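See below for the structure under consideration.
And now, chain A:
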Amino acid sequence: MRLTAITAAFALTATAAFAADKTLDIGVSDALTGGGAVYGLPQANAVNLAAKEINASGGIKVGDDTYMLKVIAYDDKANPTEASNAVRKLIDRDGVKYILGFCCSGATGAVASFIENEDAVMLVGNAAERSITTREIPNLTRTRPPADYTGAAAGTFVAEKGHKRVAVLGALDVGFYASYVDAFEKELNKAGGEIVSREAFGLKDRDMSPQLTKIRGQDPDAILVVGYVEPAAFIYRQAVELGIDVPRYGFTSGSEEQFLRVATSEQMEGVWDLRPTELTLLSASENGKAYHANYSAEFGIAPSPSSPYAYDQTYALKDAIEAAGTVEDTQAVAVALRELSVPDEVVMQYLPVDEKMFDVNGQAYTSNGAFQWQSGNWVFIQDLPSDAAAYSAFLSTID
Partner candidate 1 sequence: MVEVIQQIINGVAIGGVYVLIALGLTTVFGILGIAHFAHGSVSMFGGYLTFFFVTGWGFSLLLAILVSLLVGMVLGVLIELLAYRPVRDANHINAFIVALGLTMMVEGLNLEFFGHEQVVIPTNLSRVFNIGGVTIPELRLYVIIAAALLVLAMTLFVEKTKTGQAIRAVAENRDAAILMGVNVNTIPLVVFAISTALGVCAGVMVGSLFAIAPGIGEGLVVKGFAVLILGGLGSIPGAVVGGLVLGITEALAAGFISSAYKDVIAFVVMISVLLFRPQGLMGKA
Partner candidate 2 sequence: MLTVSDLRVSYGPIEVIHGIDIEVGEGECVALIGANGAGKSSTLKAICGLVPASAGIITFEGRDITNQSGHAIVKAGITMCPEGRQVFPQMTTLQNLRMGAYTRTDADQASDVDEMMDMFPILRDRANQAAGTLSGGEQEMLAIGRALMARPKLCIFDEPSLGLAPKIVAEVGATIQRIKEMGKTILLVEQNSAMALRLADRAYLFEAGEIVLSGTGTELQSHPDVAKAYLGH
């Protein structure tokens, strides 16, 4: 675990400019190194970017006080034990009450299991495991919708494309990927289609040609690739190498740059990604374009598509603190989060439930989109048929 150098730099500029203002420490627990860092590091950057912007535009106003944000980020390596330690350290040693970040489900689940008893508010970003928001934890909210919400929409979409026999290759030992596939299958079955095979791969696997060869032998209409970006990129490449020429659908949320490190643009051509709309320049709102530009300028690299979940967390927190009129009373801030309408500054396109950003479970819903790789870029093609209100009601029925 380490305090990022970036954090220190932000803290310095912020306090120097507004010496009279108070400082509010906010924490980030996220994967800054290791396999999860492709999601976690951009999220930590996004929180830093939002904090810098908020400070530059006058900070958070609570009554007569103005608070400048200072970010303390720890590396949880997407590991449950590391994440628990990071959060304990933030709460106990650094006295932090608001903790953001959380890209990965295992680590997030571990923290979610004890956060209810803490005088703190937890804002979850990219972690997609459904159970994180089924426990109705009052001081937890999540910006990213659960995987099966998206999986159902993806299943409907693929069925509408007329595919009947779909082969799945996924990181099926990971809960939320499996639940995406389950929801996908349910919708596909409704339309008379079926999943003809479910092949698995591990996080560290890079050679999926045996699985793909097996899939090729089953002669499917389409394949669905569900998993982390890095193995998924190899799957798309190896599928071409094995001469598989059926449509390739996926749920990976990787950036162009991440895929191009592994596969050529020709090998990626035509691949679909069926996922929360997230950030792509073509689908982006004005906010999204500004975010992309500011992030790129700040960190010298394009933001990952899922990083705005953390950026949006920060603005949601700001609005909630201002609405609650306190930085001390975390309970009031948690209640205010549940009552919040979607902030103006957010990047993702949220589908409010009852006009609120987060539903009673603390869950936000974005639109889901079908993106296709065309000549080196993810191109937004259309919204997936998503029903936030119905899913929210369904989520409330789960314990």
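One rule holds in what follows: contacts are C-beta pairs under 8 Å (C-beta built on N, C-alpha and C of every residue); 3 or more make two chains touch, one makes a residue touch a chain; residues count from 1.
With respect to how the candidates were assembled, all candidates are chains of the complex that A comes from, given by their letters.
Nothing here was measured: the structure is a model prediction, and the numbers come from that model.
Here chain A touches just one chain among 1 or 2 in this complex, the one numbered 1.
Those residues of chain A that touch candidate 1 in the shared complex are 33-35, 37-38, 172-173, 199-201, 204, 206-207, 209-211, 213-214, 216-217, 230, 234, 240-243, 261-262, 264, 266-267.
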